[in-house]
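Sharing a structure below in structure tokens format, with a few things to ask.
Taken from a larger complex, these chains appear in their original positions, while the remainder are omitted.
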């Protein structure tokens, strides 16, 4: 696995989102009766020291959420980070040490692991793709195909893996797709309407399926084109067409991307490769808490 | 893919949970500015008819959430179900027809697909495991390794796939693990404490790593044993030991279960096989909305 | 009043529930203008020491909520517990000492007392029933007839009083009643359907009105029978019928239970006596804050 991204580039997770997500997750797991196993078997004043370890190699993501989970149940729990978000953890590596009240640590364990396992799984899969395209100019980017309610965390995890974020939602950038073009009465009508209405701080991307559509789109002031489901050779032609027109428009490839195809796609010269699987199908990273 | 489970056995998703989850997911995707692409390009009074289709074969799950998503944005949208939750959809099959205001349908599309893709992915993976163990007595069950905030929906999806649900959370059943045993000062102390404190409607399961531990646990009034990380041959011995003692205790295998090992594990005679991957690592089912 | 239950058996109240309930209760009492009496009459920097005392004898319950209420308004308030949840307080006994900012303590007083008075009232009534059946095998258990929004706290209070908890809600155990039997087309159809659909960690109880129904129910694999509105003599027969069949099925009496009848009911040999009045009609325990 490649070297991790330098930590300065990692954004902070918005604090109110972390607090709400963890409170909701604890409420979901505790229900009304609480942790009836721990309450029945573990003395109230027992303290322990635990280590959060990677069972498989991967990229760490989600420490803020884990720390918050333990802290909600007992604010005296000490959470010491040994491998930060965005760093690679070898199999068996200790990511964090948690010490304090035993009941609090045992009860919050699953919530902490569920967040971190999912986020680290996304970071790890992202890193694998990023490594595959090393040396090309292509960046690996995410999509809106995220888990409802967890998009902020999943997009952060993509960053931890060395990927970059596409628009966050429907609200922060324009992406004109087939259906918009049909509803607007053609590509030029759609792009003109979008450009007319868009705020000046909003970027505009157009999805195209063919090189003819690409040429049509490039007649307008757009920021990026999404080249949907094109083979590497076609992508190469598309990149050339864009370059002919001055090259300020970013090229994004999407569709049919997997670990066997991503390198060839990247070598076509596109700027961006967007992959829904980063967030919708990443297997969890196997993490565990040891006492 | 096997025949789907009969629909009568499917539970209703709690209505308040559906409403809250969909409202939150729409808020997440719409932000404060809303769907700026659709608002700029699609006339406010345009109506369309769309079909929700399976791109790959799989088991359907999550129709309530999709219907709610469209309905929140325009309560006049008509949502017609052609393949119900729990039923198998062949590749290309139309699962539902949605007709009404074009903006509402385009804007809610991704939220609807994100819920249904994830849930149908879980249902489909579950069904694959269920099919693998067909003819044995083993049931496929889930774990608490779910997505924070979506456990109700993910456990429902497991049911759609023909699996069964383990406990919902920390609150509705007792599962004594290694750490509880250590903290309580031994297995018998832990089980006795748990039995003494448990409500009479709460079941009690004990995790054991060895056959010796199993024999120790069976001396108590317990409902199930979790046989952790045992090979099929050991599982077979464990099942025999339980049977010797009257057989009222359920046997659950966990650890090391995948599609290549699950059949052998099932043939050991265990009652239950729990698989975290059902919910933490199921790839999404590829669904799409066509206009 | 009998000796209190040993504290190790008391569960923790789930922390997120405590925080939300107290924040909501304070918001309810403070409205938008706040405590206009205290703000007008008490200097902002005045500090006081107060004692929380029992005006009548009873069993303490709800200290976590009281402590949280004072702490939200001023995190420097010190809350010292002298009599823990689950312990009996004689009339006049000091349960806790609270010291710190006078405004914070005066403003939170009523919220703290409203939680603790209600919960201690439930604990005290429960203890009275528990004492009545001392020496029999019967446990006193609660029902779902709780105050909307406060079930977690009321069921915890029952535990503080030495009672035990029935199922928490509709979700964690199956209880088949008359209407289910009618809708399912008979008792056996209902029980079979329930058994087929229930998770393996879920217990199943059947309500019966007659000994004939009891015999019919015992033909199935059930965990408990609810003997509804039977006289002690009939209960005794029911217990005998269950015992004949091996006795693994728990017997629960309900209906017509009050302090004059509970002893006779307990002496019939039932395992459980469920009493809605524990939570729906317990008078408050009279508590006060003295300065």
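Order as written gives the chain letters A, B and C; numbering starts at 1 within each chain.
Everything that follows uses one rule, which is that a residue touches a chain if its C-beta (ideal position, glycine included) is under 8 Å from a C-beta of that chain, and two chains touch if they have at least 3 such contacts.
Treat the numbers as computed from the prediction; the structure is a model and nothing was measured.
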item	value
Subunit count for the whole complex, all chains sharing one sequence, 3 displayed	6
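Here is the rule we use: only the chains that are shown with their structure count from here on.
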item	value
Chain whose average C-alpha position is farthest from chain C's own	A
For chain A paired with chain C, centre-to-centre distance based on mean C-alpha positions, whole Å	44
Chain A and chain B: spacing of chain centres that average the CA atoms, whole Å	23
Residues of chain B touching at least two other chains	168, 171-172, 193, 196-197, 199, 202
Residue ranges of chain C in contact with chain B within the complex	8-9, 11, 139, 141, 164-168, 171-173, 193, 196-197, 199-203, 205, 223-224, 250, 271-272
Touching residues on chain B, where the partner in the complex is chain A	21, 24-25, 28-43, 46, 48, 102, 106-107, 110-111, 113-115, 117-118, 121, 144-151, 168-172, 174-177, 179-184, 189-190, 193-194, 196-199, 202, 276-277, 280-284, 291
Complex contacts: residues of chain A adjacent to chain C	23-24, 26-27, 30-36, 39-40, 43-44, 72-73, 103
